[in-house]
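Here the structure is laid out as structure tokens; the discussion comes afterwards.
Shown here: the complex without one of its protein chains, the others still in place.
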Amino acid sequence: MTQTNERKLTIARAMAEAVAQEMRTDDRVFVMGEDIAALGGVYGNTRGLLEEFGEERIRDTPISETGFIGAAVGAAQDGMRPVVELMFVDFFGVCFDAIYNLMAKNIYFSGGNVKVPMVLMTSTGGGYSDAGQHSQCLYGTFAHLPGMKVVTPSNAYDAKGLMTAAMRDDSPVVYMFHKSLQGMGWLGTEAGATVHTPEESYTVEIGKAAIARQGKDVTIVSLGMGVHNALKAADKLSESGVDAEVIDLRSLVPLDRDTIRASVAKTGRLIVVDEDYHSYGVSGEIIASVTEHNISVLKAPPRRITFPDVPIPFARPMEQYCLPNPDKIVAAFEEIKAA
Amino acid sequence: MTQTNERKLTIARAMAEAVAQEMRTDDRVFVMGEDIAALGGVYGNTRGLLEEFGEERIRDTPISETGFIGAAVGAAQDGMRPVVELMFVDFFGVCFDAIYNLMAKNIYFSGGNVKVPMVLMTSTGGGYSDAGQHSQCLYGTFAHLPGMKVVTPSNAYDAKGLMTAAMRDDSPVVYMFHKSLQGMGWLGTEAGATVHTPEESYTVEIGKAAIARQGKDVTIVSLGMGVHNALKAADKLSESGVDAEVIDLRSLVPLDRDTIRASVAKTGRLIVVDEDYHSYGVSGEIIASVTEHNISVLKAPPRRITFPDVPIPFARPMEQYCLPNPDKIVAAFEEIKAA
Amino acid sequence: MQPSLEQKLWMFEHMVLSRCCEEAIAGIYFEGKQPVFNMASGPIPGEMHLSDGQEPVAVGVCAHLDADDIVTATHRPHHQAIAKGVDLDKMMAEIFGKSTGLSGGRGGHMHLFDADVNFACSGIIAQGMGPAVGAALSRKMQNKPGVAVSFIGEGAANQGAFHEALNLAAVWKLPFICVIEDNAWGISVAKGASTAVERNHVRAASYDIPGHYIEGNDPYKIFAVAGEAIARARAGEGPTLIEAETFRLAGHFMGDAEGYRPEGEKDGLFARDPIPAMRARLIADGDATDADLDAIETKAKERVDAAIRFARESADPQPEDALTSVFA
Partner (left out) sequence: MQPSLEQKLWMFEHMVLSRCCEEAIAGIYFEGKQPVFNMASGPIPGEMHLSDGQEPVAVGVCAHLDADDIVTATHRPHHQAIAKGVDLDKMMAEIFGKSTGLSGGRGGHMHLFDADVNFACSGIIAQGMGPAVGAALSRKMQNKPGVAVSFIGEGAANQGAFHEALNLAAVWKLPFICVIEDNAWGISVAKGASTAVERNHVRAASYDIPGHYIEGNDPYKIFAVAGEAIARARAGEGPTLIEAETFRLAGHFMGDAEGYRPEGEKDGLFARDPIPAMRARLIADGDATDADLDAIETKAKERVDAAIRFARESADPQPEDALTSVFA
């Protein structure tokens, strides 16, 4: 879809633009993380910020995630609005206490007397053979624990709007961006993520899912990269006259259960696509949220296309075998269409 | 139920006995953790071991969870069989990389050429006003990530058998014990956890759920402390002629989906009781595992009794309001019995 | 740097106030927990970590701080909270889990947050350090006055966060001070069994910052060393690491039988209780009369009694309040 004065941005540029615009109008916003200054972020999402805002507000850190994420919490409580980067979400294990026991709980521990306005941005996802410690999504891990909002954009428009909303939120927001959507040539790029993005600053409400494609025969719920797999599957299905509805969650916390339930009530079929591990994660929660609400809406058993419960293998044939893809989604529909 | 030469042990003593028996026959087994030597463990599960085995094999550690859990991984790869304690599961955030990226993945990264025979034991649960950093269960957090088996006993018999099985396993096993079941007077004690425990060493297979109570009207799936709440609810329900089946998962990884599905196929109703947080956790996975398998077995929407998605409050009225209990389970059944 | 008379009396007053609190809590804690001790019962449920004996460190440091300065504390925070000026009524109500508490009963005694005096805690070892470093960064970036002090125990000096936070504060030359209360024990583990160095102040060399060890649990010596470090920080000269010898007159938490302590160690400690010691010294130095100090002690007891009364008489939170204040 082209439009008048179309302005296509990659997610990486959309994120950087949102941060830059906010920093121009709000002195309290600053950025901290590894390689986010001179390098502009391994995934490009802070490119240009050092040049405009300088070293004081765009701070490269030591490789001390517990230290600098803990510091972001303290700075946020003291009136600043840090945007801090955990380079790969896979690294959360070295600093998760600062995230889930400090960042996520200090508002509650203070009875609301302190605010923790910070954004933790982190890259997710595989598909490029970066192996088991650099390819995970861990959506379920973050979404399971209380006190942090969790968002993940599938395109540049949402990326910018969600980032601006996150920076303006007085609660901590975990902003998970998928590497294959960043628009970094060297990671391959999902073209569908690079969309028209208005220049002026705007927000996308945190907690509202989007209907990425209207349909009536099956509801495909997904997030991040999965949305593009779902849309491709929907195109394939449409060739055989199947009209799939694709829901882009955009936010895991809060989770927009109403939109999911309304869609399934309409279509009667549910497929969840999640690049995170299969068990005890997003896919189970979506299915449970639908069935506990109304068991009779489903004409067929729900299906999930997820990453199996194994560490992410390096070799391409093994990794690709494990990853969700459009064909798996189509095949899942074939299993349940009969009903 | 009394039996000939009944030998009731608390879970704390059953765990210590299992470790002691294994240490007598296997020199490779040793115990590491904070306050596990002279103090015998904050929850009593290593009591007496220092006296029998001495400081070399029963090692108090610095408050360096990343260091000593990482060390346990290295010792396990080098031929030892460490039993290591993370005092409260809530502390996983300071050391989770050693757990989920090393302990859980090194077998895979080595293509099976190294083994990681270690047990990570950790206490879970609240109910005694220990607040938001000392009362969590985090079952879903551990069970979501691949490469580690996860068990949690509800009684002393299983506690001993699962511990022995865990120590003999060549893969890492996370052993989660609920504080309210330990039989430490000072934490109050769930009497039902203190059961006959044979003296001789034995194993309970990891990955098999137990039917804690046979029934035909509703399946209540739970684990750890929740099993006792479920059994109490079942007693109340039986007064009104309702015959509930209670499943004690015992193991989250592997998850015994067959036993759950068979039970629900029989009863047509499912209630999941989980003290861990509500969303993106155990309860969603159990419900999804049933419905994706066969949507038609459920006569009524599944229900879950869980901890709401909020940090665990300190004050008794607030914490008790959030915790699962038998009345909530009974009320949940009332909602779905009509169907 | 020597404390003025006023400062000496302030320190004594707050040591006494803190001790009165702990003694009152210790008494009440066992209400409803006898004959069988069950941590879940009574007006003050849960774990209770008392600070008896460690008061000199809190007052010697906080004598140099005002409400704008930041303090982060640990699972054992009462003495520091009182020295920092946390509202005593709200603090006591929080410890009782009442609706009038600092967080309306959500946090409890390990999670005392008072935004008015920039006081916060974490029950996770060494995890107060990062936030304190961040608050110091915030002041530096905003060009606002204020230093951030993180109190930890000697056991916390073996936790990774200690290393990361000190390096970060040093690299960025922040107004940050880490104060280690060395009470020789981490629950049942003796310092010597957990720590490769005899004294943690030497670890300052890893960050090219000053490090000081203060012997004797002496409030005046602590005052002097802390004063210098805080002045340095205010002057923009960067962080300092201080380790102060102190001791734990109570168990690690209430109910701890301390079977792990060497025979008789405890008796020796009670003989060195810092409060009677300071009292004697004030009199010996002619800084105060018995009457002056009696008055301070009476006032402290009254203050604590009032706080206890406030806490007892305050309403419980509504159960559903558990679901609020998760997000700002």
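As written, the chain order gives the labels A, B and C, with residue 1 at the start of each chain.
Definition applied: a contact is a pair of C-beta atoms (placed from the backbone, for glycine too) under 8 Å apart; a residue touches a chain by one contact, two chains touch by 3 or more.
Because the structure is predicted, anything quoted here is derived from the model rather than measured.
Contacts of the undisplayed chain with the visible chains, over the whole complex, involve A, B, C. Only one residue from C:S18, C:N38 or C:N158 touches the chain missing from this view: C:N158.
Only one residue in the set B:D97, B:D217 or B:E245 touches the chain that does not appear here, and it is B:D97. On the side of subunit C, touch with the chain left out of the figure occurs at residues 158-164, 166-167, 170-171, 193-198, 202-203, 205-209.
Listed here are the subunit B residues that touch the chain not shown: 30, 56-57, 61-62, 64-80, 82, 97-98, 101-102, 106-117, 146-147, 149, 169-171. By the touch rule set out above, subunit A reaches the unshown chain at residues 34-35, 37-39, 42, 60-64, 66-67, 90-91, 93-94, 127-134, 185-188, 308-311, 313-322.
As a working rule, only the chains that are shown with their structure count from here on.
Once the centre of each chain is set as its mean CA position, subunit B and subunit C turn out to be 35 Å apart.
For the pair subunit A and subunit C, the distance between mean C-alpha positions equals 40 Å.
Distance from the subunit A centre to the subunit B centre is 31 Å, each centre being the mean of its Cα atoms.
Among the residues of subunit A, those touching two or more other chains are numbered 66, 97-98, 101, 108-109, 146-147. Of all residues in subunit C, those touching 2 or more other chains are 101, 104, 106-107, 111, 122, 124, 127, 160-161, 326, listed in ascending order.
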